[in-house]
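Since the structure comes first, as structure tokens, the remarks are kept for the end.
A protein chain is absent from this complex, but the other protein chains hold their places.
Order as written gives the chain letters A and B; numbering starts at 1 within each chain.
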Amino acid sequence: MSYIEVKELSYSYNNKTNVLEDISINVEKGEWIAILGHNGSGKSTLAKALVGLLEPAKGEIVIDGTILNEDSAYEVRKKIGIVFQNPDNQFVGVTVRDDIAFGMENLCVPREKMLEKIEFYAKKVNMLDFLDKEPTNLSGGQKQRVAIAGILAMQSDIIIFDEATSMLDPFSREELVKYIKTLHKDGLTIIMITHEINEALLADRILVMNKGKVYAFEETEAIMKKKEVFTDSHLELPVALDLANSLEGNESHKEIRDKLWEYALIK
Amino acid sequence: MGIRFNQVSYDYSSFAQGLYTAIKDINLEITEKNEFIALVGHTGSGKSTLAKHMNALIFPTSGSLEIFGNIITSKRSKKIKYNSIRKKVGLVFQFPEYQLFEETVEKDIMFGPMNFKITRDKAKILAKEALNLVGLNDAYLSRNPYNLSGGEKKRVSIAGILAMDPDILVLDEPTSGLDPAGKRVLMNLFKDINEKTGKTIVIITHDMDLVYQYFNRVLVMNDGKLIYDGLPEQLFKEKDIYKNHLDYPNTIKVLTYLNQQLNLNLDVYQKTNAEALLEIKKAVKL
Partner (left out) sequence: MKSIIIGQYIPGKGLFYRLDPRTKIVSVLFIMIAVFLLQTIEQLLIALGVALIMLMIGRISIIKVLKGLKPILVLLIFTFIFQILLNREGIMIVNQEMQLTIFTALFLLVSLVIWRILARFIRYQFLLFLAFAASVFLILVYVDFGYSLVDSFSFKIYEQGLRMSVFVVVRLLIIITLSTVLTLTTKPTDLTQGLEKLMHPLKKIGFDSESFALIISISLRYIPTIFDEANKIMLAQASRGADFSEGKLKDKLKQVISLLVPMFIIAFMRSEELANAMESRNFVPGEKRTRIYELVFSYRDVLATAISILILAGAIVLKVI
């Protein structure tokens, strides 16, 4: 059985058009999944459904053997956390310490244990010196790392990133992605919704959504070879892969093609 | 005419950092016609601060700047109509949410021109023109700005400034948050405006590919100082651009990698994918 199982998930706002239609996917423990798709393809809705923020019209979600519903949401949310796009709109605490504590307070973790964990996870995300700082004195990237610390402190081992880098400047973005790589190395399951092809290339498998449906869900390399995926989803291939694709069909170009693929997939 | 910076510095005091110099000793001249300038630099390098000086939203702490004949210094002058400067130099901010407020797209775009005493009827016409210019059709006029997608909001906010018909247009990351197709549409639009009307356009961006492909002048800010003012080609020939907290365009990076790995001798300075492809094919033929 897979770690995350989505079975024929469907969802619509106010019973109008289907925002999600018959989504069936499996995610294994420790996998890194990227989710690509045009605006309105249902990516964020899927993310919200996975943490139980939405009640599906049809289908079900099973996380580590537990079916996700209103009653089980509390338990399931201990395993899976989500980092949203706007760093400011998920920072609850008055200081970094308060914010990391928030989730644990909700889980009634005893006080001494909380203080211990806060130190531990703040250190893990390199925010130990910032525990008493207020969010206005933090950069977007720092706030996102605090969000991650808060999720890790709840002992979650699945983290969804819903375009968590899109409001960051390139430097902060790179830093955050580097940090997510270390999380993945530590064994966490990563689900990353992104518009940045370079971020998607880091994944093991890529899920491409289109108009609420699963358009494709395969290994990264396989997806990158499918040109239709990109044109249909208003996405652009990274330069190296665009060049590689254009050099297809000619034996003398094979070495260069391979190098271009190598460049693109450097993780 | 145009904008001329003369030893401009800007300090401000923030609770977090105390007295902080955002830009220092900036000397810069932007002519009012035909320039197409990219303004780049790391976050905190002073790009936004520089841009806000260009339409007199903020005044220098020291030094002076001249905007279309008006001399702006740290003291507010009674003689200068600062508001009219904002009609001549239009500044579009990065986040449309801070700007859109009317019930309909049409009304929102009309806000700018009407603040400059344009009549309601004329403003309606200008709004429609500006909207079409950014690639949105008339159906959008009656829609609520907040029901639009991120990319559409961006375009409406740009239309709002275009409708004011400024002589110089300054845009803070106009393509961020847009998909690749959207980016191209906007960049081509700006290039078009620049070539057809001769208006000077200054664009703050992080996208080095766009800088390389579209611009003939790039200003580089680093820690508050203007450290480069010249051709993008020249800038990217720098051996270590990373020390300025910048990166190379993707074509250069990819071709450099090929050279290193396969011992080739490609000319890495290709601006587009098509040009890079040609260069590779040329090398293989040899």
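Everything that follows uses one rule, which is that contacts are C-beta pairs under 8 Å (C-beta built on N, C-alpha and C of every residue); 3 or more make two chains touch, one makes a residue touch a chain.
Note that the structure is predicted; figures quoted are calculated from it, not measured.
Undergrad: Which of B:G2, B:G90 or B:P249 sits in contact with the chain that's absent?
TA: Hidden-chain contact among the options goes to B:G90.
Undergrad: Which one, A:G103, A:G140 or A:P238, makes contact with the chain that was left out?
TA: Of these options, the touching residue for the absent chain is A:G103.
Undergrad: Kindly state which of the options B:K24, B:K52 or B:K154 is in contact with the chain not pictured.
TA: B:K52
Undergrad: Suppose we count only contacts with the excluded chain; which residues of subunit A make the list?
TA: Residues in contact with the chain left out: 48, 51-53, 74, 77-78, 81-82, 84, 86, 88-94, 97-98, 101-111, 114-115, 118, 134-137, 147, 150-151, 154.
Undergrad: Residue-wise, where is subunit B in contact with the chain that is not depicted?
TA: Within subunit B, the residues that touch the unshown chain are 14-16, 52, 55, 57, 82-83, 86-87, 90-93, 95, 97-102, 111-112, 115-116, 146, 160-161, 164.
One rule holds for everything that comes next: only the chains that are shown with their structure count from here on.
Undergrad: Given the complex with subunit B, which residues does subunit A contribute to the contact?
TA: 38-40, 136-137, 139, 166, 169-172, 195, 234-236, 238-240, 242-243, 246-247, 252-253, 255-256, 259-260, 262-263
Undergrad: Where on subunit B is subunit A touching in the complex?
TA: These residues of subunit B touch subunit A: 15-16, 42-43, 149-151, 177, 179-182, 206, 209, 245, 247, 250-251, 254, 257-258, 261-262, 273, 276-277, 280-281, 284.
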